[in-house]
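The structure's right below; bear with me while I get my questions together.
The other protein chains are all here in position, but one chain of the complex has been omitted.
First chain written, first letter: the chains are A and B, and each begins at residue 1.
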Amino acid sequence: MPKVTFETDRCKGCGLCVSACPKGILALDREHINKKGHNPAVVTDQAACIACAFCATMCPDMVITVEK
Amino acid sequence: MGKKVLMKGNEAIAEAAIRAGCRHYFGYPITPQTELAAYMAKRMPKIGGTFLQAESEIAAINMVYGVAATGRRVMTSSSSPGVSLKQEGISYIAGSDLPCLIVNVQRGGPGLGGIQPSQSDYFQATKGGGHGDYHLIVLAPSSVQEMADLTGLAFDLADKYLVPSMLLADGTIGQMMEPVELAEGREPVFTEKDWAVTGTKGARKHHIVNSLYLVPEELEAKNFERFARYAEIEKNEVRYESFMMEDAEYCVVAFGIAARISKNAVVAARKEGLKVGLIRPITLWPFPKQVLADAAKHVKGFLSVELSMGQMVEDVKLAIDCSRKVALCRRTGGMIMSPDEVLEQIRLLAGGDNA
Partner (left out) sequence: MIVFEKPKSMTEAELHYCPGCTHGIIHRLVAEAIDALGIEGRAIGVAPVGCAVMAYNYFACDMVEAAHGRAPAVATGIKRSLPENVVFTYQGDGDLASIGMAETVHAATRNENITVIFVNNAIYGMTGGQMAPTSLPGQVTQTSPYGRDVKTAGYPVKVAELLSALDGPAYIARVAVNNVKNVRSAKKIIQQAFQNQIDGLGFSLVEVVSACPTNWGMTPQKALQWIDEKMIPYYPLGVYKDKRQEGEASDK
């Protein structure tokens, strides 16, 4: 089962992972603010993840770990 | 007694550096020091060393910075305009607490100036030519023998205190040939350093050689710590030569080639019954303040003899708190005063009191 985890407090809310995800299952969490004051990226539908790691490839801050 | 060899001053520096275990030299052609680079170009490849003619004096000093960061002995040489180009790099090396040797075989300035000898880079060398609070250990040879001896000393002091050293010579001594006895050569010995960049080899945290401290408290602390080291140098490493000062009533102060000229004048003045002596700073930084202050207790006046419009004269005044008259005998632009000119100034200095 593919699994994507975020180091939420290191995320700068740039959204590059969101636009890179081919399955459209990432979003910026408008409900929360992380330690840096950004809306961190979150997975909205982990089950649909195909572990392609596009998100992690485009993340400038190495926030994302992808497992299969 | 080792064998004496007839050598040009510039080449004596190069050979002495090699014998002091320096295996990396970066240079750039500029009169009157280019023989040093040419000598290194011949010798370094034969002993597994690095000789590289850089694209500029700026590049050369930054190559020196690179080698110094790895904890190996390294040097560069140039002359006045080229040394001006190196100032930023020197400030970085001082700000990163790295040892190295910079040789300035001075020529007339400012600007493109001339190629004849000069001492007009005194301020640049001793007051810091680059930005920020820092010092170089500055050594002033006045013979080909000292060109060799002070090169070895410069490397030792730089390593001991983690401070860049400068040999402040001039075109006369650089171009002059004299017999010189060279120290026994020794292979470079690299000792592990807790700051050098050599590769972590997976065995330690990384070392960072750096002079950037954006947090002002850190930069200030760094400066305080460095100046504590400078105070140690001022306490332990002052060197000078005292000549005929025991009963002197007047004191000539001169370094490098100007000191050799002044010695002749002092001897001539003594023959005229004038009680004059000479103090020759060998370390221009740390400046020999104490010996001058002591001399001021029994000396009526000082004469600073320099190949510049008068720079060291200010340090003489400071050393004696302006407690005595300090006259100046100077030539500049590459002109060199004769012993008679110095003698004339000594007479004036002494005459002024007797008249």
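Here, contacts are C-beta pairs under 8 Å (C-beta built on N, C-alpha and C of every residue); 3 or more make two chains touch, one makes a residue touch a chain.
It should be emphasised that the depicted structure is a prediction, and the values quoted were computed from it without experimental measurement.
Could you tell me which of B:G202, B:P216 or B:G273 touches the chain that is not displayed?
Reading the full complex, the residue touching the unseen chain is B:G202.
Which of these touches the unseen chain: B:L52, B:V291, B:V326 or B:L343?
B:L52
Specify the residue from the set B:I47, B:L212 or B:A231 that touches the hidden chain.
The one listed residue touching the chain not shown is B:L212.
Quickly run down the residues of chain B that touch the omitted chain.
24, 26, 50, 52, 54-56, 58-60, 62-70, 72, 74, 88-89, 92, 96, 197-203, 206-212
What residues on chain A make contact with the chain left out of this view?
Touch set of chain A with respect to the missing chain: 2, 10, 12-16, 19-20, 38, 51, 53-54, 56-62, 64-68.
Everything below uses one rule, namely that only the chains that are shown with their structure count from here on.
Any idea how many Å lie between the Cα centroids of chain A and chain B?
60
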